[in-house]
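For this depiction, one protein chain was excluded, whereas all remaining protein chains were kept in their positions.
The block that comes next holds chain A.
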Amino acid sequence: MLGSLNTRVMLEYLPAIWQGFLSTLMLSAAGFAGALALGIVACALSIQPLRWLRLSATAYVDAIRATPLLAQLYFLYFGLPRLGVVLPEALIGVVALSLNSGAYVAEIIRSGILAISRGQVEAAISSGMTYLQRMRLIILPQALRPTISPLIGQAIVLVKDSSLLSLISVVELTRAGQMIAIDRFMPVEGLVATALAYLLLYYLLKLVAGAWSHQNRLPGPA
């Protein structure tokens, strides 16, 4: 089947695929940046002493994890205008991705923090550090290191999830592939071109992950 691929058409649509690629890259980057911010906040809320703030963080994480991203996306897409909030589709898409991924990011970071032994916290408390100093100097540097690889995993999931944005007519990679399918009645060519572009994105992320972990090996002698 692959041998019978119409590569000429695929090449013809290369500029469109490239545009889609860049658009997916940008939407994902923005979505993930938002997810990190949200995730850090939700995680911080889930481990602080005030009960109702903890409960609201848990409610957020549960609500997101229990429902499909598509439902969340449509909820924002159709729900926001009813509240009088009219946003461009791409922005709605980014918000949905951030909200969705943020819940998973919160859980990843939380598990990193919970893995820090009580003794570390007690040593820091005993030396007179404030809560924020303990977090910044002792807990987070230790907690974040093992979360890097699950976070990259979450970023990879987010890139693929961003294909759902095609359903609210955001032009990105999946949408660009569909154009080949629709204009030329060549769905396989469209899908293969899209898949290759996603693969490229995946390897880019792996490259980043590799560089990061190389730079941040556990301290010690070479």
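Just so we're on the same page, a contact is a pair of C-beta atoms (placed from the backbone, for glycine too) under 8 Å apart; a residue touches a chain by one contact, two chains touch by 3 or more; residues count from 1.
Everything below uses one rule, namely that contacts and distances are computed from a predicted model.
Colleague: Hey, which one's the missing chain according to UniProt: "2-oxoglutarate ferredoxin oxidoreductase, alpha subunit", "Assimilatory nitrate reductase (NADH) beta subunit", "Probable septum site-determining protein MinC" or "Polar amino acid ABC transporter ATP-binding protein"?
Modeller: "Polar amino acid ABC transporter ATP-binding protein"
Colleague: Among A:26, A:87 or A:129, which residue is in contact with the omitted chain in the full complex?
Modeller: Only one listed residue reaches the unshown chain, and that is A:129.
Colleague: In the whole complex, not just what's shown, which of A:6, A:56, A:111 or A:142 touches the removed chain?
Modeller: Result: among the candidates, A:142 touches the missing chain.
Colleague: Which residues does chain A use to touch the chain missing from this display?
Modeller: So the residues of chain A touching the missing chain come out as 117, 119-120, 122-123, 125-130, 133, 137-138, 141-142, 145, 219-221.
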